[in-house]
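To start, the structure under review is shown below, and the notes come after it.
Only one protein chain is missing from this complex, and each of the others stays in its spot.
So that you can tell them apart, the chains are marked A, B and C in the order they are listed, and the count of residues begins at 1 in each.
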């Protein structure tokens, strides 16, 4: 009979909270997670994990939505926050870290994936917002852990501790992937292409919250949306708005036309679609016809065809808006997510260990309705013969994901960690 | 018979060029002219002028379009550029400087006004752009002297030199006003209200270029546009664009609706009108329904009624766009220009001295077609019994005003200075 | 053992075709079915049915989307087509007819419903369009049986014949409802409120086509959309577009704003929604600012909440568009559809008799994805204790519903009639 993995649950729960709150305080947007990566790498190194950076885990030529000039500034910002220069130099500008614990014993390769980036939203300054009154709110105005990836990273660190402590009970190899740039689905494809996951026998990832209440585990979420992320650059011609308004080529007018029209792309008979323009920046002086405009947007669809329909409409509208106002437009792809299909064997395992891991409700299926960069990871693992699962760890929320008032139920992180260790135990027991 | 004011014209022309090129290299946008003011003040002090700063020349409570948080950063930037801390402390955060040369003899009070701010446009990086290949292009990306105010300030310094040198030939008092924040018509009203111009018997201002070719003087430009500058702040509600698009309140959609509709405000039977939205910034993350949007815009009209018509439409459209998308909107007035009517006596004087000042064509009237912050100054001087004139000093241009390729014919600055001294001579001769 | 209802199938199939082609040639839009009603009534009377018109079957005070002035013209048009004046006078301006066959024997009350109106689309003039080359295409330009209601009415007549012929084998009462104004969901509510269906024990309705191929029967279509139909009337102020464009209040500009914005109502997390503006008429002279605009539109949603969300957005956008352009707007409700839920007992019956009725595939469930006026009828019958079912009779189509090239597979009407008689037989057998 197999000996159970054990640990002091109360102490771990406290440490998970500490990890999460520190990361929450230092949020970093996609591809800028220098401080975050460095802190995580430090912990993992101390626990005896072997670390992998940059091209070892991410095929840099297939990276999407990463802007070199921003990165330089952000790296400097991270250094100002006291990030370890040595770790930064290992990253070679590319955030995220892979960690390997080799038990030295025969056995399967497990991969657990934790995404670590924050979102570009202004965190609530409201006193009733817990990170505010407890003093761990964002130090970076306009960036916040409003999606729960701070909790994911904390769970990853918690899992690393438990595994290191119980290494004598384990066999095979365990890989922990701390993924950058999940927001915007910008890193998944490049990680998949690096090949670092190609030896995985089992792949597990989870998201906290997602409209699932505290105590509930959703083993097999449905309806992952395919998605394309894009930037539009409109270039016109400036002119003095008073003296010669007819001479300008108004890039802002083109951009606004594009926004209004893109929001009106028709619904599709075959299923759910989405479009959003999340950001628009345009113009120079108040009395100058705006000569440039940059939009950041995304499409989604229940399947590849639906997402393609949306994206083709976006392209057509972009061209027509440019033509309308005599300006030039360029579309730059910035990220992409594909669907995600869990392996039933893995879903079965989750379902069987859910209650034991501390969940009070274990649900097999529920709608997901968003996009996940993990789609590329799951797809890669499955294509190499591995089994994969992506699940939802419930948490009551104070506000929706990506809202400035977003906060999680921190007590739920513990069940997440226990779920991961239970999966390993279950698989070891089946062998 | 009166002795003529004389000076080494060739030497002055060279110095005007040097002044202009230095200021061109260090462009500062409206209300941020810390370096510029400080350099000008230094020169004037050396020449024996008495200086006036802040509330002495600008009624700070009626200032428009000035953002305290930007100012702090910009002041720091100016210090980094080596601006004299002592002068900065005199400014008390408010740029611009007034200078007085008192001859000690009975006589009228003359005011000459020079505006000193740059515009927020990206200067051309093209090698064929003279400031580039001669090495005096903007050191501040996104800010440039693309309107010619660098030449105005240089002419003011040149005039100061000539006057100081010839003080024994002069009587009365001469005031030089180096005005900040002309762009956006943000300072004029506050300067007028400070009372610093109230003792002026004669007021003269000029603009270089404005579609007037090199060698031509336009004594009495027509059709100054009234103008209102405004910011619109839309506030909505963020939401995850994939999971719950219907929950957001889309501030960007409202802003784009407003832009499109404002550009479509009907033409007016009574005359020329204008509207421009020069800037739009909106949104946070790509996958978040944008919760805020800020627009910077302006209206113009041939007279107050036409400008009011435009502004009322803007207000109506702003409210309707907000209602359309269930968001909140706030309109903040940011600047205002009124019409401008020259005194015929002053126009006559310009016309009579034009050819002697080095102009080859002297034209009485020509359309102006833009707005000028000097309107408030002229109006104030006239209301206190003084006479005022605003004229155009021709200069061939490489590109239109506010265009990144804008450059002037530097040789024309000399005629400007001579025009100003000729006006003094003419008035002294008439007494 | 019960004797089977029998008839000469080949002869009936030919007559169904004849009925359908005549009705196809004389298409009449909603509430204008004077010729159609009269022809149907004539046949039914000859077969011995008792007829019911006007308030007997339709509560005229709850009628939606019926315009009295159009009706007068259309009634005249029908008379020009040779419609029997006597029948028209019985209608009292309200089209449609109810027919009762009383067997004189104890037994349940059956209701079969057939909708009879055409759609306002221009029928294809293409030679390859069968109604063209066979010479039964629409005699009324801009109106066509492009939804298949001509086939429904023909099946109703065919059923009437078979029942009349086999009356000795039947018991109870059989009612046939030839419903007007199904398009736009304008009559259902008023028919329900008339009470004519209140004694129904069994209610059966069917639609031909609907993306179901020839030979297939769908017994229990899913996802009927709730829908609201509305007209928007914008009223502005005319003005000469050259002389005083600023004086007008542009109703067309408001209407176009409304259309663009309504198409951009956000998708909803809870499910499928729709919005369409199907018609816009605006303006007078080319050089007059348009002072009025009329839009005809509709919203849909998978359930009442979703449809309400859409309709509230429509109301908000209508108000905001009017405010934007300083015009007045009025919203007039024109029709309404609710969801529809079949009784499982009835679905079972259909499933059990499908193959015997000549279908080669019998499918229990399939998405419907449109709105049906029958929702109100089914709801009324069920609320009075009756059982109801709405099913789909497959037919290959030459083009989608409401397309000018639409045509059906006429051979499928026979199975429809057989399905209805089989339902009666099955119920009689169960008693």
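We take it that contacts are C-beta pairs under 8 Å (C-beta built on N, C-alpha and C of every residue); 3 or more make two chains touch, one makes a residue touch a chain.
Because the structure is predicted, anything quoted here is derived from the model rather than measured.
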Residue of A:99, A:218, A:243 or A:293 touching the missing chain in the full complex: A:243
Hidden partner chain, touching residue among C:79, C:280, C:331 or C:363: C:280
Omitted-chain contact residue, chosen from A:72, A:139 or A:323: A:323
Full-complex contact with the absent chain, from A:206, A:264 or A:381: A:264
Touching residues on chain A - with respect to the absent chain: 243-248, 250, 253, 257, 261, 264, 266-270, 289, 309, 316-317, 319-321, 323-324, 326
Residues from chain C at the interface with the omitted partner, ascending: 119-122, 142, 183-184, 210-211, 225, 227, 229, 238-245, 247, 250, 252-253, 255-257, 259-260, 263, 274, 276-290, 293, 296-298, 300, 334, 369-371, 400-404
Residues belonging to chain B that touch the chain removed from view: 260-261, 263-264, 266-267, 269, 272-274, 369
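One rule holds in what follows: only the chains that are shown with their structure count from here on.
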Remotest chain, chain B as reference, centres from CA atoms: C
Whole-Å gap separating chain B and chain C, where each centre is the average of the chain's CA atoms: 68
Mean-CA-position distance for chain B and chain A (Å): 48
For chain B, residues that touch 2 or more chains besides their own: 243-245, 247, 250, 253, 257
